[in-house]
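Note that one protein chain of the assembly has been removed; the remaining protein chains are unaltered in position.
Now for subunit A:
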Amino acid sequence: MSTDLGAALDGAARRPGAPVAGWGGAVDGARRADRAEPAGAAAGAVATASDRAARIGAVTIAMAWHLAIDLPALSGAGTSPAASTVVAAAWLVTAAVGVAAGVRLLRGGLPPARRLAAVLLVVDAAVFAAVGGEQLFATANWVWGGLVWFFLLVLWRRPVQWLLALLGAHAAIALIVVVADGATAPADLARFAMYVYGTSSLPVAVFVGGGALAILARDRAGTAAATLVVEAERVAAERARTERRARLALVSGTAEEVLAELAAGDADPADPEVRRRCVLAAARLRRLIAESDDVPDPLLHELRAAADLAERDGLPIELVAVGVPPELPVEVRRRLTDPLTTALADARGSARLTVVAGPDEVVVSLVTPDHDGPDTSGPPGTTSPPDTDGDGEGPVELEHERDGEIRWTQTRWRRT
């Protein structure tokens, strides 16, 4: 029996993923990836919050600029009433684009970039054409500096190349008008270059900086959340280990007692009572060895509790679990375990409780020797119709049967 005790200690100390099987690490990796999901979600939440602040900032800058700088520039713009009308209409269209894009952004969406960018380019070309001549570099030509902030709004979270392309088009329109007006003197071209640089650099910096900040925020939040997940796992594993040690102490106590009595000759191996105690102690040890999960699983925890209870009433019970159950809603777990705990109450002689779990299926089964006693779990000698009860997570089937040799209760959940 000393081998069994040694094995129990080994089993308690061993962890799954120990370098026994080459693919154990892969399984562990997959499980860790499952648990990393909440970390990703938390990082996403932080990134969303920081992105929202950037959106509010961009919308505020664009609208404030449009009202405080572009609007005053309208007075005296245009050399003719027709030109003034065009410039004013363009201001209104731009304001409408700004409101539309701003509402989308503040609601967490993205504006239709291509369509709005096209509208802005039309506005751009119209205003340049209307102001022309001597007002080209004057404040009256508000699109020079004012429109770029709207580029920022309509291209939010799009690749930076899109913004550069739009700014390029903006500069090209300006250059065409400058050249068409005959302002090709070096001083004019230098002024043009300065305007392009002066009006583009700040929006590009805001655009790129905003994106980079969001990425940084996501990374940092992700790291923090992953650290928390690892820590939570460590604490859970620690608790599982402590629980297992406590049970090992209890189990070895009863096993040692029987062994000591046998060794001292106080207990007779032929005595049925002594044999029953040996069977009980061995069953407990085996259950302990079979426990290999490093994080307590609620389903197995419930089944173990039921098994412990039945064992206290003197029923040797074997609990074997294969696989890692997925996270199940309480209701599904209850449907899986309740019929078995009921059946355990009727069990005589011995019991074998098994769990086979995969990501999409969990099957729990209890097999006990059949006996003449009453059967509270189902009608004797027949298979009860599968009791399927659908809910969001998939139904749980219950099957119960007696065949004169064994009583067999099985619950099965499948993901639908």
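Following the convention adopted for this analysis, a residue touches a chain if its C-beta (ideal position, glycine included) is under 8 Å from a C-beta of that chain, and two chains touch if they have at least 3 such contacts; residues count from 1.
Just so we're on the same page, contacts and distances are computed from a predicted model.
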What name does the UniProt record list for the absent chain among "histidine kinase", "Branched-chain amino acid ABC transporter permease", "Two component transcriptional regulator, LuxR family" or "Thiolase family protein"? "Two component transcriptional regulator, LuxR family"
For the chain left off this view, which of A:323, A:349 or A:373 is in contact with it? A:323
Listed residues A:54, A:163, A:357 or A:396, member touching the removed chain: A:357
Missing-chain contact among A:238, A:257, A:271 or A:403 belongs to A:403
From A:196, A:267, A:367 or A:398, residue that would touch the chain that is not displayed: A:367
The missing chain sits against subunit A at residues 2-4, 7, 10-11, 14, 16-17, 20-24, 26-27, 282, 286, 289-290, 292, 320, 322-324, 352, 354, 356-358, 363, 365, 367, 401, 403, 405-406, 408, 410
